[in-house]
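Only a single protein chain was left out; the remaining protein chains are all shown in position.
For clarity, chains are labelled A and B in written order, and residue numbers in each chain start from 1.
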Amino acid sequence: MYSGLGSIAEAGVQYILIPNLMLPKGCSPERVDALLCPTNRGDGYASRLFFAQRVAGPKVLNWNANGVRIGDRNWHAFSYRIGASAKRLAQMISSHLTALQ
Amino acid sequence: MNTRYQRQSFLGEGSQTVIERALIGIVGLGGGGSHIVQQTAHIGFKHYAVFDPQTAEDTNLNRLIGARLVDIGREKLKIARRIIKGLQPDARVLCQRVRWQAAPDVLAACDIVFGCVDSFQDRDELETFCRRHLILYIDIGMDIHQVDGDPPRMAGQVILSAPGYPCMKCLGFITPEKLAREAQAYGVAGARPQVVWPNGVLASSAVGLAVAALTCWTQNARAPVYLCYDGNKNLLTDHVRLQFTPKECQHYPLASGGSAIVTAL
Partner (left out) sequence: MNLTLRIPQSVLCVARQDLARSHPFAYERIGFFRCRPTVRPDLIVITGYDAVPDEQYIENSGAGACIGRMAIQTAMQRILTHKVGQIHVHQHGHRGVPSPSSTDSANQPRLVSSFRNLGPQLPHGFIILSNTHAWGEFAVPGRRRFEKLRSISVVSARLEFL
């Protein structure tokens, strides 16, 4: 489903790097590098999906993390909370992406 | 020795050489950072990397050191550069009119970084970067809280975060609760109360820590340093949390320095 995955550790927090993640229809760009934090990294979100650039989509989103530096790159994220039922990484990623649909 | 620095010869033989050799980064050139710019220029620092994308506004003039009435609308970088060059004409000043995240290679070259930023998120990122690159990080900040019925409470901090030693998370200064509250309040912060004199107290202490780290004139270099400022009582004291801080950093092991390692899954 996702290829080229990698993990990065920073300040005791694990992140999953998802290169070239395909985004839902209607998004621009269509693909983007993404970084999933599957745990609460201390910013109040139980999990968070970061993007290498801000994504334009059908909905207006609150991009409240802009140019956040994690693991030698700058990342962006919108404010979105997913349900507790999404436990597997693939579920988390697709749950976060529903905000872009 | 250049007679200009005669009065600081107590810093030790060779002190001026190490001061002139060091590259210092100053992130944020507002109320705190502008004090640091001024003092480090007086002391004789010659290599600077300064970061601030903003221009001076009317509401900055109550505390922006070196700013004049005609500077309203001028880049804070230019004001900083003017202060430095006025005292050190041969200084090298790398002006970055961006957030530091847009010029990380410039920040990485610094030997000491002063963080004069507003948010815990910014501090957290700066410290993480400095830990990866084995850079001494000195953080300052102040705030004024209005409590109903009571006089405003003025507080601040000066923190020296050195690689291998407890970090701002170990010290309990950066916490998940503070980061979460900040993330929730994004875009709603508004203008925070700020005045010149507490910035001066904090910035002066920060500069003193940097000079001590470079020259070892006190022969008692210590880390971490966590000074807590009570502006109502005019007190700057060791934070009580230092007593309960682990000896080594729990968040940034020395083995994890350098660029992040991406492990294939």
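Definition applied: a contact is a pair of C-beta atoms (placed from the backbone, for glycine too) under 8 Å apart; a residue touches a chain by one contact, two chains touch by 3 or more.
Bear in mind the structure is a predicted one, so any value in this text is a computation, not a measurement.
In terms of the touch definition stated at the top, the absent chain reaches B within the entire complex. Of the listed positions B:27, B:93 or B:112, the one in contact with the omitted chain in the full complex is B:112.
When you scan B:93, B:136, B:179 or B:236 for touch with the missing chain, the hit is B:136. Listed residues B:27, B:67, B:142 or B:213: the one in touch with the omitted chain is B:213.
Looking at B:152, B:193 or B:257, the residue that reaches the missing chain in the full complex is B:257. Against the chain not displayed here, chain B makes contact via residues 18, 21-22, 104-105, 108-109, 111-112, 132-136, 160, 162-165, 212-214, 216, 221-223, 254-259, 261.
Definition applied: only the chains that are shown with their structure count from here on.
Distance between chain A and chain B, defined via averaged C-alpha coordinates, is recorded as 31 Å.
Every residue of chain B that touches chain A in the complex is listed here, in rising order: 99, 101-102, 104, 121, 124-125, 128-129, 131, 169, 174-176, 179-184, 186-187, 250-252, 256, 259-265.
Residues 4-12, 16-17, 40, 42-45, 62, 64-65, 67-69, 71-72, 74, 79 of chain A are the ones that touch chain B when the two sit in their complex.
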